[in-house]
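== chain A ==
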Amino acid sequence: MAIETLLIVNKSGGLIYHRNFGEACEKRKKLTSNDYLIIASTLHSILAISGQITPRALKLNQDDIDYTIPYVPGVGMPSSDSSNNSKMSKLGSFKGDDYFKESFTSWNKSGLRQLSTDQFTMFVYQTLTGLKFIAISSSVLPKNNEMETSKNLNLANQIGDNFLRKIYCIYSDYVMKDPLYSLEMPIKSENFDKKVQEMVYNVQ
Partner candidate 1 sequence: MPQYFAIIGKTDNPVYEAQFISTQKKDGTQEFPSDLKELNPFILHASLDIVEDLQWQMSPISSEGNVSVSRGGFLRSKNASTADNCYLGKIDHFYGLAITAYITYSGMKFVMIHGTSTNTNEAIDDNNCRIFYQEVHELYIKTLMNPFYNASEPITSPIFDLRVRQLAKKYLK
Partner candidate 2 sequence: MSSSAGQQQIKTLKVLGEDVWKNKVEKINSELFTLTYGTIVSQLCQDYDRDFEKINDELYKMGYNIGVRIIEDFLARTALPRCTDFNTTSEVISKVAFKVFLNLTPTIANWSQSNDAFSLIISDNPLSDFVELPIDAMKSLWYSNVYCGVLKGALEMVQLDCDVSFVSDILRGDNQTELRIKLNKVLKDEIPVIED
């Protein structure tokens, strides 16, 4: 599941970070930074609206919906054989060999958590503070078998959420703890960039 693009949108809909990875750099060359800003605020609005149009019945039964996301081991981490050779790089202030190791509850209850098209799949991770992490992946879900599809869809979704929570962890370390970063502003941290790139590379 190659990640092509990563966007971070702040709570007021402003784009604070965007990166393309690998082939996507070439593919999205024509988009200007202004276009990205528009994409970000559009997504922000769509997410808000989707929350409104989620069927009422669904909302009433919200307690019945399981928002638990299982832990998928090793998403975005260096593969085990490479870690044997070279010493594992430390995960910032996170102890151990992975950022987290337990299943968790999704904060995103809008109904829009994943968007699948013929060209790409988009994953949305939203935090309690209103931040949105959006990843666009090149992988397209197979359409042959309905059962298979829904299973794959679930797995992809889980991997997406695991991946994005890890990006959130990196963000909390390298962006929030950078004393020179001012809140809600575009992220220019090189450390953050490097860590994100590493993780995206590991997901491929």
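The candidates came about this way: all candidates are chains of the complex that A comes from, given by their letters.
To be clear about the criterion, a contact is a pair of C-beta atoms (placed from the backbone, for glycine too) under 8 Å apart; a residue touches a chain by one contact, two chains touch by 3 or more; residues count from 1.
Remember, predicted model here, so these are calculated numbers, not experimental data.
Put simply, of 1 or 2, the chain that touches chain A in this complex is 2.
Residues 11, 47-48, 50-52, 54, 59, 67, 93-96, 99-100, 104-105, 107-110, 112, 126-131, 165, 168-169, 171-173, 176-177, 183 of chain A touch candidate 2 in their complex.
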